[in-house]
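A short worksheet on the structure shown next.
For this depiction, one protein chain was excluded, whereas all remaining protein chains were kept in their positions.
Going by the order they are written in, the chains are A, B, C and D; count residues from 1 in each one.
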Amino acid sequence: MTEPVTPTLLYLDNVTVSFDGFRALNALSLAIDHAEMRAIIGPNGAGKTTMMDVITGKTRPNEGSALFEGMHDLTSLDEAAIAELGIGRKFQTPTVFDMHTVEDNVLLALKDDRRPFSALFSRRTASERERVDALLERVRLTAHRRRKAGELSHGQKQWLEIGMLLAQEPKLLLVDEPAAGMTDQETADTADLLRDIAKTRAVVVVEHDMTFVRDLDVKVTCLHEGSVLAEGPLDVVSANERVIEVYLGR
Amino acid sequence: MTMLSIENLTLHYGAAQALRGVSVSAAIGEVTCVLGRNGVGKTSLLRAIAGQKPITCGAIQFDGCDISQLKPFERAALGIAYVPQGREIFPLLTVRENLETGFATLKRGERKIPEEVFELFPVLKSMLGRRGGDLSGGQQQQLAIGRALVTKPRLLVLDEPTEGIQPSIIKDIGRAIAYLRDRKDMAILLVEQYFDFARELADRFVVMERGEIVQNGDRSALEGDDVRQRLAI
Amino acid sequence: MKTQSLLDRQAVIVLSLLGLAAVLVPVLNVMTAPGSALHISDHLVPLLGKYLSFALLALSVDLIWGFCGILSLGHGAFFALGGYAMGMYLMRQIGPRGVYADPILPDFMVFLNWKDLPWFWYGFDWFPYAAIMVLLVPGALAFVFGWFAFRSRVTGVYLSIITQAMTFALMLAFFRNDMGFGGNNGLTDFKEILGFPLQSESTRIVLFVLSAVALAAGYLLCRWIVTSKLGKVLVAVRDAESRTRFLGYRVEHYKLAVFTVSAMLAGLAGALYVPQVGIINPGEFAPANSIEVVIWVAVGGRGTLAGAILGALVVNAGKTWFTGALPEFWLFALGGLFVFVTLLMPRGILGTAQDAWTRARARLPSRSAPNALPHAAE
Amino acid sequence: MISLRNILQAFVLLLGMATCAYAGPYEDALPKFAADSYSDTEAALGAVAGSGHPLSLSVVEALRDGRLLAANGQIFIREPSGNLLNAVTGQAFGPAPQNLKAVRINNRVRRAVEAAMGGLTLLSSDAGARMDAARAVFRSRDAAALPTLQQAIAKETHADVKQALESARAAILLNQADVSPTDRLAAIASLRSRGDQEAVALLSTLPAGAPPEVAEAASQAAAAIRSRLELWNAAQNVWYGISLGSVLLLAAIGLAITFGTMGVINMAHGEMVMIGAYTTFVVQELIRAYAPGMFGASLFIALPLAFLVAGSIGVLIERTVIRFLYGRPLETLLATWGLSLILQQTVRTIFGPTNREVGTPAWMSGALEVGSLSLTYNRVAIVVFAATVFVTLLLVLRYTSLGLYVRAVTQNRRMAGSMGIRTNRIDALAFGLGSGVAGIAGVALSQIDNVSPNLGQSYIIDSFMVVVFGGVGNLWGTLVGAMTLGVANKLLEPYAGAVLGKIVLLIAIILFIQRRPRGLFALKGRAVEA
Partner (left out) sequence: QETIKVGVLHSLSGTMAISETTLKDAMLMLIEEQNKKGGLLGKKLEAVVVDPASNWPLFAEKARELIAQEKVAAVFGAWTSVSRKSVLPVFKELNSILFYPVQYEGEESERNVFYTGAAPNQQAIPAVDYLAKEEKVERWVLAGTDYVYPRTTNKILESYLKSKGVKSEDIMINYTPFGHSDWQTIVADIKKFGSAGKKTAVVSTINGDANVPFYKELANQGVKATDIPVVAFSVGEEELAGIDTKPLVGHLAAWNYFQSVESPENKAFIEKWKAFTKNDKRVTNDPMEAHYIGFNMWVKAVEKARSTDPDKVIDAIVGVQVPNLTGGTSEMLANHHITKPVLIGEIKDDGQFDVVWNTDGVVPGDAWSKFLDGSKDLIADWKTLKCGNYNTVTKKCGA
């Protein structure tokens, strides 16, 4: 690792989230660097999505803190503020704006002034148009751009959401199961895409598809019962007895 | 014995056609696998079978009878169980209640959650009192499969059941499907994108493209690169 | 990239119809003989004016309900507040012509032995002040109410019910004689506006034309909002509020902005309504009135703007006609209309007509090109 | 009773014959009844009651019941059996005179009659009558009754009656200047132990000029009672709140199913309540016409019928209209609003626009006195009834599969169908159940509110308020919501008045929803936020 000029991009410290006594996150600590890609694996219910909820302000932790860029305490900000700091998210189940066309979905996600007044006066520029075109091309939805997003098939919605995430140009991308419902080929393509992005930004990917994780070729964190079970290169982690036992199976 | 046989099925969303003359069949004691890229119409086919989407024309025969005009609950009563894509569990019902919705087709005396559901998905047992919507994505998927099993189906229709599930449980699900197949009392129709998983289970398969069946065959045909090629972009 | 433009075909039709009405109604009223088939009789002019002010109210509801998913069951409150602001001005204009001839105090205050004009009545004798209050009072109430409610993320039926509670509370408050707004009788017996007698035909015509202009302006404003990016964000909020937040939009600010604008439009509608019907009383705050406005919008077609106008006109014209022609059975007719529209025109009159239109257009090319469905992978 | 009366009459007859020549105060007073003037009647009444004449009780009773008749200056008593007696002699009178007219009474005379009856029946053999007499004397404070009162107290065996008699005596003694201070102090003590509002009234209106120690004791006693009553008063207000809460609960509970669970914005809910109330009316009319003896049971007959009538109308509405609107909740608002207009006008056409009379069975009138708390039977009945309905519904929803299936269907209709749930039937049943429950609420509300086509309208807003305040989709929420609003309303009312109280409450609801944007019993977690 090179000398960090700035502190780590995201630092979760001792985060605990409990629901009526059930600890979904248990003193979880995690650090993500600038332009780092991290794959997170772990059994169903390990707390991966909950962790993203904490980072994006959807869930308030009972304990612990989440620092972004060393100065923003995410636990005290709301969703919109966090998004404006530059944290974007793709949800586990694809959520898009059903009544909007595919291209409007992307357009809404484009990095821009988010205040109502500027929205009222905003005019679409040529560069914006190009960007939308490029993004649609990238997620292979150009042919569907005028259709309502609600009419897309499951996998198409996944792609659309990835497109929206890219449109936001966030500093940190949280990607929850991007490959679910994609063919093997598409999965590989997604991996390419993410690797590409990770050159300039930080990416946190949650996925159960080991081929995909292998393709990413990055540091892997395995969560279990709300805390880190193992961390390191995939080969190391997947050789861990506990990981095999609770997650990979024999 | 053929449990389900579909002839020449056509289906529209408004003016847009999603299925064009699809013919598939599924036999008891076999797993029939439907493969295809995103948006080719796999889910639409399953919705047509479950009765959630009216078909434009074509025939759906179940156990020798035409069911294409029946309501979803009538099909369920005949023994069709559906695990939809996107889980579609009842978010505000508890896990137990979600499972109990499967009792609707059963006689009063049979209304018990089969042990095999908990054997397959132990996590459900520990979370019986939790609301379905609070579960993690993978847990919800397990619940959706479990819920389908409660109805004691004769035809099990699964839409990408492995989506979002951890590897060890995918293996379990694979074993479970094989076990159910080998019990020889139900037909299984499986939509799957995860090729290796499909290859291991499928007795027969069809590949869809743009709402049509472009290839079909039995397990041996899956071994070659041919099918893989078709699924590539 | 095709965007919905500010002036698409629908907008052009609406605006030209309104323009036509603004010209034709006065012309037909003044130029034609009372007996002729084209004549618009004197009593029809304020009636049409009333419909137009209702249409503006419906428009304001459609803006927030149709495009932002805020179902306000209390919009009548903003309408009534605008109406009261105008009513207070008209009341002050009566001056010493009231029955007790008090130069300052309105009759009902003399009657209840009030000695001084309450402070909140100050300034209403000055039209510009009253005109500002027409927009400011409903706007301010909506702003405060919305600020609390949207910040606390009150949504759905919970929001609907508290808007209803708001208008209900206001109704009870205005019913109280101690409030200083004339109690149950409200404000009435107006004489003139800006020096023009309200009873005169020409004043009525001017008021009608003003209503048409205000409606056209309101429509344009709403069009502008919904066709801008702001409008897209609103629809996004309507369909998936939390998702919008994760994109970095401050949903509460968006809601607050349109809610306030909408309340001001409603207030303007109320201000146009009062001089044309000649009375404003707490009955306008009744929750049932607000529900009815929502129903006009639903009948016309939610989320179409023009539909809201159409709905308000159809339902109110129907009411006028039924209550005269079928006084004993008009509720059957009206109730039947509502059921009929919901069952057979699920997207309201205009929405269904639009659907039929697009379907008819889609059918033609689809015959020649059966592959209407685009496919991702080629 | 009858035989006793006969004996009495025979006795009176004999006596009458013996005294007919002698014109006493009784005979002098009688003709005044014929003057058709209330003050004359009152004067005559006083004279008759005080005359000690054996017929006086019959005359007073006859006057009270409108059986005292006058013609040509002569006075007659019509016996309940229809016989006409000459009031002077007590003898039967032959053919009735032409212009026979009842002696009219008004409130003032009625009051005098009560007082007179009190004096005359203090020694009655019937304990109930003695109790009434004691109360009447307590109220009239008629010093003339004192001797009889003493006699009655001496003889009395019933503890309750004895106490009533004693407080009647105390009431008389307290106001008499010529009574010894010790007796008056004893009277004050007796009143103090009575401890109710009336005692306070008596104690605080002590005539001027009473000895200082008496005045002192009276004001102390009054203060003591007042502070005790203050507490009771608070309890009373809470009771009023609970009973108002029960009314709200009844009105809202059907809506908790159709709106809360099924998600139909059911504006026709109030009309279902109204239909229940009209069913009660029809049942009572039929009973009045064909089986008057069963009137006491009319409400029990009306309950199942109201459930059935409103329930079937609900099912009909669901099958013909609502079922096309699932998944479009906002449009149900439009359609049910239309339906409510139609239902209202239908009822108006059939039953007319005016209020209809629904009677209260005898067992529901009167009040239960608990300490100084007065619980009127009909309110008690409503509270109990509301609780019963609530518990039954809770059990139905919890222990039958209906509840589960309804929720499943509302949460995901398509998937519920694929699980084999007969969505149509469940919808119809649930809507029917909600409507039926609204119908039986109508039976209860007919007891306290007016039965008119507008009945439903007056409850619909409150009902929505309760369901939403409590948290949509939660029956317990509806219960707690209704009770909270009821009690808060009644606690506010004495301070703020009915109008301001309601305004304050509405504002409180608005503020409360800010704190809990999903109602009192809000669901939490991912399940709801998604």
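Quick note on the criterion: contacts are C-beta pairs under 8 Å (C-beta built on N, C-alpha and C of every residue); 3 or more make two chains touch, one makes a residue touch a chain.
Small disclaimer: the values here were computed from a predicted structure and weren't measured.
Looking at the complete complex, one finds that the omitted chain is in touch with C, D.
Only one of D:Ser124, D:Ser374, D:Ser401 or D:Gln514 touches the absent chain when the whole complex is considered: D:Ser374. Only one of C:Ser16, C:Ser41 or C:Ser202 touches the chain withheld from this view, namely C:Ser41. The residue touching the chain not shown here, chosen from C:Ala101, C:Ile132 or C:Ala356, is C:Ala101.
Contact with the chain not shown here comes from a single listed residue; of D:Asn107, D:Ser125 or D:Thr157, that residue is D:Asn107.
In the complete assembly, the contact with the undisplayed chain comes from D:Thr360, out of D:Gln91, D:Thr148, D:Gln176 or D:Thr360.
Within the whole complex, the absent chain has one touching residue among C:Asn184, C:Ser202 or C:Thr358, and that is C:Asn184.
Taking the complete complex into account, residues 41-43, 46-47, 50, 96-97, 99-102, 108, 110-113, 172, 175-177, 183-186, 188-190, 198-199, 277-279, 281, 283, 320, 323-324, 327-328, 330-331 of chain C touch the chain not shown.
For chain D, the residues in touch with the chain missing from this view are 38, 104, 106-108, 110-111, 114, 139, 197-198, 200-202, 204-205, 236-237, 240, 243-244, 247, 344-345, 348, 352-360, 365-367, 374, 376-379, 447-454, 457-458, 489-490, 493-494, 497-499, 502.
One rule holds for everything that comes next: only the chains that are shown with their structure count from here on.
Chain centres here are means of the Cα atoms, and by that rule the chain farthest away from chain C is B.
With A-C and C-D as the two chain pairs, more C-beta contacts join C-D.
As a whole-number value, the distance joining the C-alpha centres of chain A and chain D reads 66 Å. Centroid to centroid, with C-alpha atoms defining each point, chain C and chain D lie 45 Å apart.
Along chain B, residues 16, 37-39, 134, 233 each make contact with two or more other chains. Across the assembly, chain A contributes 19, 58, 140, 156 as residues in contact with two or more other chains.
By the touch rule above, chain B contacts chain D in their complex via residues 50-52, 71-73, 75-77, 81-82, 84, 88-93, 97, 100-105, 131-134, 147, 151.
Taken in their complex, chain B has these residues touching chain A: 13, 16, 37-39, 43, 85-87, 123, 130, 134-139, 141-142, 160, 163-172, 193-195, 228, 231-233. Chain contact summary for the complex, chain C toward chain A: residues 1-3, 224-225, 228-230, 232-233, 235-236, 238-240, 242-251, 253-254, 257, 374-378.
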